[in-house]
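One protein chain omitted, others in place.
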Amino acid sequence: MLDNLALGLQTALSFDNLLWCFVGVFAGTLLGVIPGIGVLAAISMLLPLTFQLDATAALIMLAGIWYGTSYGGSTASILLNVPGTPSSAITALDGYPMARQGRAGVALLMTTIASFTGGSIGILLLMGFSGSIAQVALQFSSAEYFALMLLGLVAASSMSSGAMSKGLIMVCLGMLFGLVGSDVYTGTRRFTFGMIELADGIALVALALGIFGLSEVIASIGKIDAKDIDSRSIGLKSMKPTREDMRRSWRPMLRGAAVGSFFGTLPGTGPSIAAFMSYAMERRISKTPEKFGTGEIEGITGPESANNAADQTAFIPTLALGIPGSATMALMLGALMIHGIAPGPQLMTEQPALFWGLVMSFWIGNLLLLVLNIPLIGLWVRLLTVPYHWLFPAVLMFICIGTYSVNASGFDVLMVAMFGILGYALRLLNFPLAPMLLGFVLGPMMEEHFRRAMLLGRGDPMVFLSRPISAVVLLLTLGLLLLGVRSTIQARHRQPLTDGRASR
Amino acid sequence: MSVDDRADLAAGLLVALLGGAVAIYAASSYDLGTLRRMGPGMFPMGLGVLMAALGLMLALGAARRTRAPLALARDRIGVEFRSAALATAGVIAFGLLIRPAGLILAVLAVVIIPAFADRKNRLLPIMVLAMVLTGLAVAIFPWLLGLPIPLLPMGMR
């Protein structure tokens, strides 16, 4: 182990690798700030550049972009209420209210610290327990995935304030949009109405930037005045979190890291789901859940820690089993293949310098991100002093180019327009928007896994209860549901239901 | 009856209608399959029914809170039609222009059209802003990142 660490450190600290690590995290964090340019688009764009590098440097750089975007992603969420990456959409729920209260600097600093904490815990798990965690992940088949997704939905159903039925309706609406496209099992094109562009479904980036980005811009034009922001709130001093902020944040960060590490390990799930789950968990644990959505610090530190932890543990199935958990991870394996290295479980033993060099570069990269991001906060916060009537056309431009860059598709940009109008209408009707994104992400996976579990169980629904992990998760879900029902009834007895305005 | 209740009533009915339509469309256009091998219609149908039920729940809840008859409700939801129309038009213009007309014209469209949604914006500053942003977009995306986006209209490349 020590030999490996030394070898890894030696590899990661070579001048070239250090340089490319810096290039990766720097590009990543900047691209994360720009709404729309997701990590997949960023890596695809920079992939050709890695032809000229050796395999280790190439992977170090691409990985740097991957976890770097999560650091930058929260910036636009907090300052503009427009998510930089889908996995930081949830950070806007409490980050943006903090910014409007003049606490943008604190929010940005705390998310950076949370990102670093989550990332570090993720790397520790990756270093110490890759093999065994990967074996556990292998125990998860479709029945377990379905049970987990159900648990996630139930946990998140109370994610936003306001009427629960409205949150559920939004989850369903998201699922409905998620169903658009080719059916995995039969290839039947559902709800595509003859449009071949919809054959692969609606692009996540189009939906996210439509309902969060464009609709936010529409709602804010003429409403936000740069003079509203207290000029003192952009100074360096304003970045300093209070002791209270720190005290309230460390537990959410640790819990977020745990949740994130878990979801990062499972192929198919990832940082977005991890962030949602962490938020739902914090809200459920909190003694003041009704304050979520008004600038609660737990609502940003938990999810930001979770998505960064997930970024790191996503490498566990990829490197230990050769199973890429997401399109981005597949791209990294593709980069290895371009360099003539066959990815797979033998990578760790056959290419120890590459494997451990990569892992040690994660430490260096995360440290670089920490040092890089803290001075940048001062700069980003100044963005708030730019008059909004000049800022919003720029935001729209970045949304459009970002969306286009993902699939080189003008159609996706048109979808942004559609979802922008829909999102704006739903906002006016006081529907919470975040559950819609969750439904969109989870819905198709739930269907896929449910149908596959039934197929593998040869039509017997008992398959969900006869597999131990699935049974335990379903029991947990039931418990959570009962708890929810109980607290609703208690709340109703205590006071008449006030019609709380939905936060988002 | 508050604005929120009226909105909930209308939205609930709308959602119920949508759910019903989805369920019927799914059941009639797609194969439902069997429990063992479910067809593409099963899940959408279930989802449609669920949405219809949730929509009705919302509408009924809102209706129960209602005391005043609908016609007496005066207050309205403030809709920013100008902002919505211009911002969306800008995005649509970008989507339609990017392929045939290239990045430069598309960026000009998405910056200039929505800018007029805010009455604080004047023509000259907007033109300057549009030029600066176009330069920025060209510098960042095709040049710095090597994103394969054509800059000029077809035929001028």
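For clarity, chains are labelled A and B in written order, and residue numbers in each chain start from 1.
The working rule: contacts are C-beta pairs under 8 Å (C-beta built on N, C-alpha and C of every residue); 3 or more make two chains touch, one makes a residue touch a chain.
Throughout what follows, contacts and distances are computed from a predicted model.
J.: For the chain omitted from this view, which of "Aminomethyltransferase", "dihydrouracil dehydrogenase (NAD(+))", "Tripartite tricarboxylate transporter substrate binding protein" or "PaaI family thioesterase" is its UniProt protein name?
T.: Result for the unshown chain: "Tripartite tricarboxylate transporter substrate binding protein".
J.: Can you work out which residue in A:I338, A:L465 or A:L481 touches the chain that's missing from view?
T.: A:I338
J.: Determine which one of A:K166, A:R283 or A:R452 touches the chain that has been left out.
T.: A:R452
J.: Just to verify: which one of A:P267, A:G299, A:P393 or A:P432 makes contact with the chain not shown?
T.: Missing-chain contact among the listed residues: A:P267.
J.: Tell me, which residues in chain A touch the chain that this view leaves out?
T.: Contacting residues on chain A, toward the hidden partner: 40, 43-44, 47-48, 51, 137-142, 182-187, 189, 194, 196-197, 199-200, 267-268, 317, 321-325, 327, 330-335, 337-338, 340-346, 407-409, 448, 452, 455-456.
To be clear about the criterion, only the chains that are shown with their structure count from here on.
J.: With chain centres defined as C-alpha means, what is the inter-centre distance between chain A and chain B in Å?
T.: 22
J.: In their complex, what parts of chain A are in touch with chain B?
T.: Interface residues on chain A, with respect to chain B: 42, 45-46, 48-49, 163, 165-166, 168-169, 172-173, 175-176, 179, 183, 185-186, 188, 190-191, 214, 217-219, 221-222, 387-390, 392-394, 396-397, 399-401, 404-405, 408, 410-414, 416-417, 420-421, 424, 428-431, 443, 447, 450-451, 454-455, 458-459, 461, 499, 501.
J.: Taking the complex as given, what residues does chain B use to touch chain A?
T.: Of all residues in chain B, those touching chain A are 2, 4-5, 7-8, 10-11, 15, 19, 22, 26, 30-31, 34-40, 42-44, 47, 50-51, 54-55, 57-58, 61, 65, 77, 79-80, 83-84, 87-88, 90-92, 94-96, 98-99, 103, 106-107, 110-112, 114-115, 117-121, 125-126, 129-130, 133, 137, 141, 145-149.
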